[in-house]
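Below: one structure in structure tokens.
Heads up, this is only part of the complex; the chains shown haven't been moved.
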Amino acid sequence: MNIALTVTNYVGIVAFAISGSMKAIRKGMDLLGVIVLGFTTALGGGIISDVMLGIYPPVNLTYLPYPLTAISAGLATFIFYRVFSNVGKPLMYADAVGLGAFSASGASLAYSISHNPLLVVLVGSITAVGGGVVRDLLANEVPVVLTREFYASAAILGSLVYFLLRFIGVNDASSALASMIITITLRFMALRLKWELPRRIINEDAVKA
Amino acid sequence: MNIALTVTNYVGIVAFAISGSMKAIRKGMDLLGVIVLGFTTALGGGIISDVMLGIYPPVNLTYLPYPLTAISAGLATFIFYRVFSNVGKPLMYADAVGLGAFSASGASLAYSISHNPLLVVLVGSITAVGGGVVRDLLANEVPVVLTREFYASAAILGSLVYFLLRFIGVNDASSALASMIITITLRFMALRLKWELPRRIINEDAVKA
């Protein structure tokens, strides 16, 4: 993994862990819950991907710098909650950087195991957004990634770009870098321009099925 | 897999995907959420079973016809929601066909790996109902399969029939077909006769523990 991906990967772990820990605090969880939610948000997507690809124990549980970074970020969020809640906007952009790094590294990992396009796109996307889905499930909420904003879609497109570049012969490092830049750019634009995916409006009273 | 199982399997993928996508629409999810919920409802059970049996990457992520069918059904539900919501009854019977096909193929897969009766019954049932459980979790609801109707029970009994037939020497194809017919028949009867499992009535005020 080249230096750009390494740096952005750590940016992502920190940003994701903070988002998980802040949700835990808002939900009234205790210190353990805050750290667990930070941890799973930052590392859950990679763990799910490793399990699906048959890589065990999952790298996120054994390569110590990743979990230690996530746990430290969770602890810092617990202590400096007020500070972090005042920098929501920078955090959203840091989160976008993580989205790009995670989807590129997930797509790269999947491609190293199988050249199946769907697998590459799915594993790239799950690596990027799986942690956030687990965070929302543990917080007893509908995963936000399924309901609004252009977020997972950026990871899907970025992962697809990775596959296409490899398919036409570009090497891993360049494809991953390009994929990451695409995902981050799309997500930045989505934040700026408030992109939303279409929605099916139904005028039923019953919201619960 | 013989022709009957192949056809019913696709019926199941389509019916399950529609049920997931309709729930997503009713929950106000966006296009991505609708497709993801359709996808996980149709293919989630098989993915969980593959992970438990050590088959990776899971077949449902790599054998393209399955995911493409599920994604297409989700997209169709998004576009033709009104049409689909008027054919609730036929959809429930199509869903029952899928229940039978999925439990038979799950039981058959488990048996090919281990002759443990519990494993065969559990994997058959999880293949059949696991996707629906994930659907309900993502929609932030108690899984309907745990609360009412005779649904998972049909899959459990069908999977058990598969095991017993293999145990007395019947071959895979015939056992799977018989298992599927049993599950579908039980589910059809349950729909017709409104079967419910017993429930423990408690007169406590506290419903939440």
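Chains: A and B, in written order; residue numbering restarts at 1 for each.
The criterion applied here is as follows: contacts are C-beta pairs under 8 Å (C-beta built on N, C-alpha and C of every residue); 3 or more make two chains touch, one makes a residue touch a chain.
Only a predicted model underlies this, so the values are computations on that prediction, with no experimental measurement involved.
Here 2 identical chains are displayed in place, and the whole complex they belong to in this file is assembled from 3 copies in total.
Keep in mind that, in the parts below, only the chains that are shown with their structure count from here on.
One rotation lays the C-alpha atoms of chain A on chain B, and its angle is 120 degrees to the nearest 5. Residues 22-34, 36-37, 47, 51, 54, 56-58, 61-62, 64, 67, 78, 81, 137-141 of chain B are the ones that touch chain A when the two sit in their complex. Taken in their complex, chain A has these residues touching chain B: 51-54, 110, 113-114, 116, 118-119, 122-123, 133, 137, 140-143, 145-148, 152-153, 196-200, 202, 204, 206-209.
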